[in-house]
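What follows is a single structure, and I will ask about it in a moment.
Removed from the display is one protein chain of the complex; every other protein chain stays in position.
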Amino acid sequence: MPARKNSLQTDQIRSAVDAVVAEVEVIESFGKVIDHIAELSDLQINRFGICVVTADGDVVTGGEADHPFPIQSISKVFALTMALEAHGDDVWKRVGREPSGDPFNSIIDLERMKGVPRNPFINAGALVVVDMLLDREKPRHEDVAAFLAEHIGSDEFDVDPEIFDKEAKGGYTNRALANLAKSFDNFHHEVDDVLKVYVRQCAIALTCRQLALAGRYLMLAPPGGRKKTSIEEAHRVRRINSLMLTCGQYDGAGDFAYRVGLPAKSGVGGGILAVVPHVASIAVWSPGLDDNGNSLLGTIALERLSERLGWSVFGNLPPKDV
Amino acid sequence: MPARKNSLQTDQIRSAVDAVVAEVEVIESFGKVIDHIAELSDLQINRFGICVVTADGDVVTGGEADHPFPIQSISKVFALTMALEAHGDDVWKRVGREPSGDPFNSIIDLERMKGVPRNPFINAGALVVVDMLLDREKPRHEDVAAFLAEHIGSDEFDVDPEIFDKEAKGGYTNRALANLAKSFDNFHHEVDDVLKVYVRQCAIALTCRQLALAGRYLMLAPPGGRKKTSIEEAHRVRRINSLMLTCGQYDGAGDFAYRVGLPAKSGVGGGILAVVPHVASIAVWSPGLDDNGNSLLGTIALERLSERLGWSVFGNLPPKDV
Amino acid sequence: MPARKNSLQTDQIRSAVDAVVAEVEVIESFGKVIDHIAELSDLQINRFGICVVTADGDVVTGGEADHPFPIQSISKVFALTMALEAHGDDVWKRVGREPSGDPFNSIIDLERMKGVPRNPFINAGALVVVDMLLDREKPRHEDVAAFLAEHIGSDEFDVDPEIFDKEAKGGYTNRALANLAKSFDNFHHEVDDVLKVYVRQCAIALTCRQLALAGRYLMLAPPGGRKKTSIEEAHRVRRINSLMLTCGQYDGAGDFAYRVGLPAKSGVGGGILAVVPHVASIAVWSPGLDDNGNSLLGTIALERLSERLGWSVFGNLPPKDV
Partner (left out) sequence: MPARKNSLQTDQIRSAVDAVVAEVEVIESFGKVIDHIAELSDLQINRFGICVVTADGDVVTGGEADHPFPIQSISKVFALTMALEAHGDDVWKRVGREPSGDPFNSIIDLERMKGVPRNPFINAGALVVVDMLLDREKPRHEDVAAFLAEHIGSDEFDVDPEIFDKEAKGGYTNRALANLAKSFDNFHHEVDDVLKVYVRQCAIALTCRQLALAGRYLMLAPPGGRKKTSIEEAHRVRRINSLMLTCGQYDGAGDFAYRVGLPAKSGVGGGILAVVPHVASIAVWSPGLDDNGNSLLGTIALERLSERLGWSVFGNLPPKDV
């Protein structure tokens, strides 16, 4: 008894992607690139890429879908998945599941909650998640890179060395967050060790194509599809998707939910991973960010695509052509 | 190009509702009834009702679907709808659209945001919304009761006089919130006048059947359905649905999103209104509340129903019977 | 075994006051007058008055020592004295005694402290103190005006009607604070009743001469002096003086303590009452306020006077003329 029609013709998706790429190309407001990423030699703010992978495995691309960019906070989704695979619901003893009214790196919230971060997508929560990953004796995947390699089906991607170096040196807010969690006994490993792993996973550079492939598990196999999904995996993915929708866009989650209507996670590198459950995994990239730290063109592209294909989970407009 | 299949057989829904009612009946943990509601003479904590109205107009009920209860905070959804109809996007100049990390009646957040409540479903936001309703010279509906009468198609419901009296006398936190908003010039009318209207709409007593009928506009007419939906209305409803999902359950929005996976708004009277876009409008009621102030049995019922019918917007489990 | 020499020659004080008046006259930076006080018809920002009353009863004046001004928050000192006379240490069950790191009218602190204001000199605390005054069945003084009349030895002063009218109409922040305290059951009377009394006492207009006379009880009779001080009264005054020093100047208490070195309470009307225990009661007035809401010229005058007469409780400079 499927709730979603999973047989959207791939060519319908392709024509929607083409239209969106054309629309995005003429937009001349790009937002801002964050400082240490702006220094990357080859960066131009108007770059844009998109890739959609369907439940049936079809891949539709547009723009610079094969240009790598650091995934940054999108890595939090994969780390959380790994932590849930390893620790199950014990994860929720150490990190909350509710949206936060404070900015993504706010330390106030962490003190008020006695060292338990509000959710796994604010920085404090992501650091505790990585701390949990280091708890595992025999991890299924050694790290996020290994997790990604399996899900993409290729390890042809790198940690961006410039990004890694720059972020490894600073990160004082993250160090403050980690030490505060540790002061409340919610951090088991050395802060420096955890931060190194954290910075490394943030600096992984993927293309839109790779990111959309990596996100396929989040759409869940369509009912009747080829891949078998266990109940456990379905529960896990549903949890992650709901967190992406309520907490995935920093302080702009509410507006993003309205405009795009899909579970998604953004990163300050300009990438966004979005999921249409049972239907598609989408990755977009454009380095200019809006005031909330989400890719400005990327968000517009997802908004247009979702509208054209009737993908918002909150209800869709009457079809234009009827 | 619809994303949702809207042709679920009504008898499938009926059998799911029957199953859920049976399951709920044997649960023996009911949560707590809040004080001044607990004093109502006829209240028994194990009462439960449910009503589902489909996009095609079929009505499926279970339990005490015709027992009236005060809708309390669910009225915020209807007041917001009226404010958006009257003022359009100007609403967002006076109230935010983002989830709040603070409890629903927290005054801290309001001071930090200089009198602009975080969203229209926390008390401060709902008070500002009612203040906006009083701004209108010629309102389309005089008040929430009139709005409900039109959408239900009947005015056979009342304001619960006991609830109204009790809440009109106290409400010091709400008075504090309203005065604080007024100190920041974000409140145009007399605090007492607004509070009276606010308390009145909270005290409206509806049955599950009436509430589900009232919520029909939130599912949007199914693509190809009989009723025409304007683009403007579709945008408005999508906005409301996204707010219900991200902010509709006080501090339990994250967990509710995971468990039920539907836009919904709860009230301390024990009612919850939930929406399956393009598919169904659902009302449940049971007066015992969980720690976050949401109906305990009502949430369980919605969770089970959503799971049985594959309605979660975050992806659904593999069908059990396939 | 007195710690303070109380025999400073009155003519030394007079010559110091004269010197300070001359110094203040040439200062050309006056700060800002708050809005609704600035509208008073006769107000000029460079006005300045001072009066010192010695332990022996001598009165030394300078500038416009007989021009009345609204005492505003200075009334909090007298209301607190009355509350301590009526309720003794029970006062501290309903209001704290510690400095606040938040601005004087911050509601955040009040919510965090569950309705118990941090100290009696922030607005929330002063409102609770007035609420306590209304608890008394047979008050020794009917209100602050009666208290002042006794201590000044004359009732030739008025409530400024313009100030009273303006402040009675608004005061939304105070209403918010009072309602929030009431929501925590730390407010026994009607908010409107308490606010009326509060606004009235703030609008009392005294001259520097009257204010300094009113403050005589705060210096405590000098050891060996004519007036007998009870142990109870000495304890009460010591408590008030310590609160004035730690909390008497809004968010500028730390700097004021350093610069002036005396217990003091300021009001946004431009007045400051300062105490040299066992030695003198001082009132200054100048309507221009610094960024913390304290009289700019008044603070400078007290700083210079304290320095010239070696009155700082934190140690004094080597005498200039030795």
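First chain written, first letter: the chains are A, B and C, and each begins at residue 1.
Everything below uses one rule, namely that a residue touches a chain if its C-beta (ideal position, glycine included) is under 8 Å from a C-beta of that chain, and two chains touch if they have at least 3 such contacts.
Everything numeric in this text was worked out from a predicted model, so none of it was measured.
Asks: In the complete complex, the chain left out here touches which of the visible ones?
Replies: A, C
Asks: Using the touch definition up top, pick the residue from C:D109, C:E167 or C:D290 that touches the left-out chain.
Replies: C:D109
Asks: For the chain left out of this view, which of A:A22, A:I108 or A:I231 touches it?
Replies: A:I108
Asks: Of C:V24, C:V77, C:V197 or C:L220, which sits in contact with the chain we cannot see?
Replies: C:L220
Asks: One chain isn't shown here. Among C:V24, C:A181, C:L213 or C:A253, which residue touches it?
Replies: C:A253
Asks: On chain C, what residues meet the omitted chain?
Replies: That gives, for chain C, the contact residues 1-5, 8, 12, 96-102, 109, 118-119, 218-221, 223-224, 228-229, 231, 234-235, 237-239, 241-243, 245-247, 251-255, 257-258, 261, 263, 275-279, 309-319, 322.
Asks: In the complete complex, which positions of chain A touch the hidden chain?
Replies: 106-108, 111-112, 172-173, 175-180, 182-183, 187, 191
Here, only the chains that are shown with their structure count from here on.
Asks: Roughly how many whole angstrom separate the Cα centroids of chain A and chain C?
Replies: 57
Asks: Would you mind pulling out the distance in Å between where the CA atoms of chain B average out and where those of chain C do?
Replies: Centre-to-centre distance between chain B and chain C: 51 Å.
Asks: Could you give the separation in Å between the centres of chain A and chain B, each centre being the mean of its C-alpha atoms?
Replies: The answer is 30 Å.
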